[in-house]
Each structure stands twice: as structure tokens, then as C-alpha cells.
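Below is one structure; the comments refer to it alone.
== subunit A ==
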Amino acid sequence: MFSRLIPALLAVSLPAMSAAEEPAVLNVYTHPSFAAEWGPGPAVKEAFEEQCGCSLNYTVLDSGGDILQRLRLEGSSTPADVVLGLDTGTMETARQTGLLGRHGQSLERLALPVNWDDDTFVPYDWGYFAFVYDTEQLQEPPSSLEELVNAPDDLKIIIQDPRTSTPGLGLLLWMHTVYGDEAPAKWQQLSNKILATTQSWSDGYFSLFMNGEAPMILSYSTSPAYHMAIDKTDRYQAARFNEGHYLQVEVAALVESSDNKPLARSFLDFMLTADFQRHIPLKNVMYPAIDLGDELPSVFDKLIAPPEALYMDPAKVASIRRQLVNDWLDALTN
Partner candidate 1 sequence: MSPHTKAAPFSHPGWQLWPGLLLGTALLLLVALGLGSILREAGELDIGPSLAGSYFQSVVGFTLWQALLSVVLSLALALPVATALARYTGFPGRTLILRLMELSLVLPTIVAVSGIIAVFGRQGWFTGLLNIWLPGNGWNLYGLSGILLAHVFFNAPLAARILLQALDSIPPPRMRTASQLGLGGWWLWRAVHWPAIKPVLPGVAALVFTLCFTSFAIIMTLGGGPGTTTLEVAIYQALRFEFDFARAALFAMLQLLICGGLWWLVFRKHLDTAVLPNRRLSRPVPLFARPWQGFSAGLLLLIFTAFLVAPLLAIILRGLPALWPTADTPSIYQQLLPATARSLLIAIPAGLGSVLVALLTLAAANRARRRWFAIVPTVTGYLPLIVPPLVLGTGLFILLRPQLGNTMQGWFLVALINGLMAVPFVLQILRGPLTSLDAGSLQQADQLGILGWYRWRWLYWPHLRRPVALALAYGVALSLGDFGVIALFGSPGKPTLPVLLYQQLGSYRLAEAAGTGLWLLGLLVLIFVSLSRVPGVKSRTTSAASQPLPEPEHA
Partner candidate 2 sequence: MLEIKDLAFEYGPDGHLWRFDFSVPAGECLAIQGPSGSGKSTLLSLVAGFLPPASGRILWMDRPIQLLKPWQRPVTSVFQEHNLFEHLNVFTNIGLGIHPGLKLDESQRQAIEAGLERTGLAGFGPRMPGELSGGQRQRVALLRAILRRQPLLLLDEPMTGLDTETRKILYAMLLEEKARGITMLLASHDEEERRILADSHWNL
């Protein structure tokens, strides 16, 4: 049986080997949810290839952290021209590698809740961290972080580990911006409500939240958009917190050692056009980085509007992250 399978398998894999022969190729390192068949990747590839007369290749790495890791390991010999999928948590480390170049883009088109004038990183989408809750299990969710912290212990929540996941780190920064030095004490107060601290968002969402194990999970304020638009259900909603919500921005950057800088820059430019951005809201389930006007799906109007976007400069985050994680560990293990 296997001996008959192998030629067939080889036939499947051979086309992948010949693709490298094309003349102008733009190599983009990205992460799975962007490049997935149903993600924005394929549509973006098609639209960009149509206008550039080149070929756009994705190399898919597990996460933003892995993109950075790979870049660091490959150094200036990296075949990547563009990295797409870093975020505010990995930005600073990425900048310090010195492997990224200036994007040279006009950032006036951006429609972010904060001012963005970074000369290395170009945002392509953004969103708020938020607690998503199951309306069938919880009718009145907490209306503030403070209310959540003070809620009775039988309100269970699922969070992610700041040592291993982006939203996990997001919550850590959220608590820090709201509570400052009081944060560790608040974490202790919160700890009895934490049912699980999962390695990744997926583990918590799939294994726990969708199994109905807890009524609330740390996620994004845009999560309900997917459930409403694709799953056609209003069951899962985000809780709006009065203190404001921490902002997450996903960015792309140009690789300094690229031989294709003009092409890479034109891709970054293309990234901030409607042809790219229209795929973001429902395929990446985040807010587009530019104003899409009428093209923004109507479910996005139903999402919560945080009173304030909480945000810390990535350089500041990089400098305090380890301390914050250690404080968090101390607060929760003692």
C-alpha cells in the first residue's frame, strides 16, 4: 500500500521545488492564521501579484515569536524580504536585531486608536484585548477590570500564560497600565477566579471555552465579529471594561538585507490600500489599519467601543517585561 502511495506523494510535493526558479520573487515570513487558505494571505497574494508582475511567497512559521526567532538565526543571509506578523510584544526585540530596514511609507493613511510614527514597523491590523463571554452562561458580565477582580470566586475565567502567549502578555500589560504597582495584589485577588492559564489562545478557546468550562475567556474585542458574521450567532460577546482596553497592533517590516527592497516597499505600500485591508476584518478578525469606509463589515458596528485605548511604547514594554512576568509569577505562586 505504501509503495504505491509514495510516487503519488512525490507528485504532490514536486511543484513546491520548482517555484524558486521565477525571476522576481518576494519572500514574506508570516504566521499560520494569516497564510491559511481561509486567511487573508491567499487573496492578498493574488491581488498583489496582479499588480506587481512578481511572485509572492509565504514562509509560514508558528507565531510572531518564531518569525523573529528565524530571522535572528538566519541573520543577514535570510531569504526574507518582508516579515509580517510581529506585534507590539515582539517589535522591540526585532528592532534590536538591526536586521530590519526603514519602511519609507507615509503613515497618514493609518486609522489606529493611537498615534503611530514608527519608521521601521508598518501596522496592518489592530484590536483590543477583551474578555469574551458566553451569553448563555453569563447574563451580566463585569463592566470593568475592577469589577472582575472583585467578582465572587465562582465566576471562572480562562486566561493565557504571559510566558507563552501574546494575549497572555497583553493581559499582564493591561493590568499593569490600570493598576501600576498594585497589579500583583490585584492578580492575587483574581487568581481564585482563574480556572486555567493555558499555553496558547487556541488551547483555551478550543479545549475549555467551547466546551463550556468557563463563561469568560481572555481574547480579542473583535472575536464576536467572527461568531456573528461566519457562525451566525450572537452567543459570544466581548465585555466592555470602563478602564479601557489594551491595544494590540500587528505589524510588518522590511528586511534590511533584502535584494528586493523596491518590491518589498511596494508591498508595504500595498498593505495600506483597500485591496489588502478589505481582507482583514473577517479573514484575520481584526480591525483594518486604514479606514475602509463602507467596506467594513456591518458586524464590526456591533462590537464594543472601549472608552480608552491603553497602550505602552514597545521599548518600554521590552524593558519591563521580565520584571512584570516575575512579579506575576510571585503573585500567583505564593
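Throughout what follows, a contact is a pair of C-beta atoms (placed from the backbone, for glycine too) under 8 Å apart; a residue touches a chain by one contact, two chains touch by 3 or more; residues count from 1.
Regarding selection, all candidates are chains of the complex that A comes from, given by their letters.
Because the structure is predicted, anything quoted here is derived from the model rather than measured.
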| remark: Whereas the rest of 1 or 2 do not touch subunit A in this complex, the one that does is 1
| task | Could you pull out which subunit A residues touch candidate 1 in their complex? | result | 1-2, 5-6, 8-10, 12-13, 16-17, 19-20, 29, 32-33, 35-39, 41-42, 57-63, 65-66, 68-70, 72-74, 77, 93, 156, 161, 163-164, 191, 194-199, 201-208, 210-214, 223, 226-227, 230-231, 283-285, 322, 326, 328-330, 332-333
